[in-house]
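Comments concern the structure below.
For this depiction, one protein chain was excluded, whereas all remaining protein chains were kept in their positions.
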Amino acid sequence: MGEQSIKDRITFHESLETMEVDFSRMTFATKEEIDAFYDEVDRRLAVSKRRWYFLVNYVDCVINPEVWSQFAERGKKANVSHGLGTVRIGAAAETRDTIRKRARTERFRANLYENRDEALFALSEMRKRRQVAGTDADSAYLSVEGINLHFGGITALQNVGFGVQRGEIFSIIGPNGAGKTSMLNVISGFYRPTSGQIVFEGKDRTQLPTHAVARLGFARTFQNIALFRGMTTLDNVMTGRLLKMNSNFLLDALYWGPAKREEIKHREYVEEIIDFLEIQAIRKTPVGRLPYGLQKRVELGRALAMDPKVLLLDEPMAGMNLEEKEDMARFVLDVNEEWGTTMVLIEHDMGVVMDISTQVVVLDHGEKIAEGTPDEVRTDPVVIRAYLGEG
Amino acid sequence: MWDPVFFLETLIGGLLSGVMYSLVALGFVLIFKASGVFNFAQGAMVLFAALTFVLLLEVGGDFWDWTAWLSLGFAVVAGGLFLLDRYPSLIKSDVLTPRRLAVAAAAIAVILLPLLLDGGKNMWRGVFITMLIFLVLTVGVRQPRAAAAVLLGVALVSFFAGEINFWRSLALTLLVMIVLAMAIENVVLRPLVNQEPIILFMATIGLNFVIEGMAQGVWDADVHALDIGIEDVPFEIGGVYISQFDIFAAVTAGLLVAGLAVFFSRTRVGRALRAVADDHQAAMSVGIPLENIWAIVWAAAGIVALFAGMLWGSKLGVQFSLALLAFKALPVLILGGFTSVPGAIVGGLIVGAMEKVFEVFVGIPYLGGGTESWSPYMLAMVFLLFRPQGLFGEKIIERV
Partner (left out) sequence: MLYREAGQFKTSYAADQAIFPILQDRWVFWGFMIVAFVVPPLTGSQYFMGPILTQLLVFGLAALGLNLLTGYAGQISLGTGGFMAVGAYACYNFALRMPELPLFVDFILGGICAAFVGVLFGLPSLRIKGFYLAVATLAAQFFLTWIFDHVGWFTNYDPAGVASAPARTLLGSWATEAGPLSFLAPINILVTGPNASPETKYLVTLAMVVVLALLAKNLVRSSTGRAWMAIRDMDIAAEIIGIRPLRTKLLAFAVSSFYCGVAGALYVFTYLGNADTEAFDLVRSFQILFMVIIGGLGSILGSFLGAAFIVLLPVVLNITASTLGEGTLPSDTLSNLELIIFGGAIIFFLIVEPRGFARLWQIGKEKLRLWPFPH
């Protein structure tokens, strides 16, 4: 085992309600090694007699694929008995993939982060979410503050602000022309607001160009499908991986070595999404030939391939029949649950909105007229008036 | 060595030739506005119009010999088409459909006309003319009434015309341009409805070759002098010499633009045109006949081409290089915006003035001359970097 004793690798941060487990530079080759470590973990947890957040450092940690299931089993056990939630740092690509795969089948959140800062931030967000119920724009994961948007003399949005918590399904509703899509365009960086601020993970990102916003972890789908019509389903979903690919065009041209390996690695990732969305059969069909409902699904796939932190959905169920709507709602919920992706959703179908969202904001004529849980919004007289008119 | 009078002369000369560029650009704008087609063949249409006009004038009496026959033939065919259109029941059998009749007539014409026309003297010219007639007939199958009207017009003009003079030649050329427009609409555009713009663009490049070949095949490739009766005597205002001809050209262009502006904004056809430009399918769904609108627009562009061809032809002589005027019009277009009639005028002025001044004061002294070939393009390119929608285009709000 490593140069550090197991004891030193487990530290408790009382102030953060966090137990930090340091797997860095360790190698787990046999079941015995795993058990040795986790026995110590369990012992310490049992002594503490309370629940903790887990911060797990995977930097340069190697886990023998044969013992992965034992490893995961012990981890899960610890989590069930004493855990509040887990964030993971610096996992190598393979570890990362394995964790993701397990996260999907076992239904937990992968919460993989590049570095400690990110992880700590996420952790603090998780704690906040547990402590504070309700919304508080200052502490929100994504907060939109005082947005004004003008086109020439037309006012599309007027002083709109709200906060989105991490992991929630946040809906924007309102009558036609209320400025919902404009709002989504502002969030996705496609429109730059005339004034106001958008703060994401504590950083102001109002001035970033569209593609840089995507880099921060925003993905979206469009009201009128915006797929790349000349490309196949597979290629469309693969474009979602572009941000995660590092090869340059010279290597691409040779299609050799790292470029080829990378291509295949991402292909595997994309195939999982294709499986998840049940679109295997149309993998190599040009998307222009697909029916509407499937195109919507491919578009969702492309957004998911970006592995987004925030997924913006612009009327994902518009123009669908009941069955397709149910499918789509299931996908949205699954994504939210399995990846823990934060969702901002525009939808006209009130049934769906009320069923799946955790928070709802209502816009009318470019202004926010109500905000709250689905039940609060449903009974709000202002909202009813906006939808049904006076009297 | 700064000479303000010389500068002013250069500038005014440039501005006035700029107006003539606008005239060519105007043809592009018309077609792009109404159909979204970037008509690369506009230059060839200018050449074709000018050549037709000047050679009708030159051939004169000679022409008369066979126009008589031609008009008789046209009149018969036109009459037949009229009858067919009015009483489709004239032909009951399934064998003799109008289409087959037209094709049969065309086939006979192809065989007989060359011999008939020139008695074998210039057989190939006959062949080219026959190809033109064939085009007219294909139009006739789809739009018998319109084709018949045009044919009858040609027949009447040539039968009662007597000796060809300036005005009769003008009238005939106008008719030829209308026929050409209809032929283009039928043969090229209609099968390509709903294709990508680039495909239509390519088709017009093909068309460009065809028209160039036809223009020079029907007539010839020599340089023809064209006198439209305006003396090119410069007159003097305050020490600055200005070409009288250029002024005339500028006034003509101005009148054309004013006329087109009224046509676009005030008439029923103009409104239909704008609808078609916006969305082909939507326009068709409210019952606007796409084909007719296109034929009208192409005919209008053909008429603009005729004026441009006459003015430029009398300045440079009618020859192949007229077709290259298109390349002068392109930077004008991107400066002014593809869909803006006033943009074409202002763009033309800017390009004309800039290229003259740049050539005279920078190009010739420092760069070895010949800068006119690229300086307008460079100007347009740099300009677009700062204002992508052109001078008169509206700022585009992109929506998703």
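By written order: A and B. Residues from 1 in each chain.
Here, a contact is a pair of C-beta atoms (placed from the backbone, for glycine too) under 8 Å apart; a residue touches a chain by one contact, two chains touch by 3 or more.
Keep in mind it's a predicted model, so treat the numbers as computed, not measured.
Contacts of the undisplayed chain with visible chains (whole complex): A, B. Note on the undisplayed chain: of the listed residues A:K180, A:R220 or A:R297, the one touching it is A:R220. Residue A:T210 is the one among A:S5, A:S48, A:S81 or A:T210 that touches the chain missing from this view. Contact with the omitted chain, checked across B:T10, B:T52 or B:Q216, is made by B:Q216. One chain of the complex is left out; on subunit B, the residues touching it are 38, 124, 187-188, 191-192, 195-199, 201-203, 205-214, 216-217, 220-221, 327, 330-331, 333-334, 338, 367-368, 370-371, 373-374, 377-378, 380-381, 384-385, 388, 390, 398, 400. Listed here are the subunit A residues that touch the chain not shown: 188-190, 209-211, 214-215, 219-220, 222, 226-231, 235, 238-243, 245, 247, 249, 252-255, 259-260, 263-264, 267-268, 271, 302-303, 306.
Simple rule for what comes next: only the chains that are shown with their structure count from here on.
Subunit A and subunit B have CA centres that are 58 Å apart.
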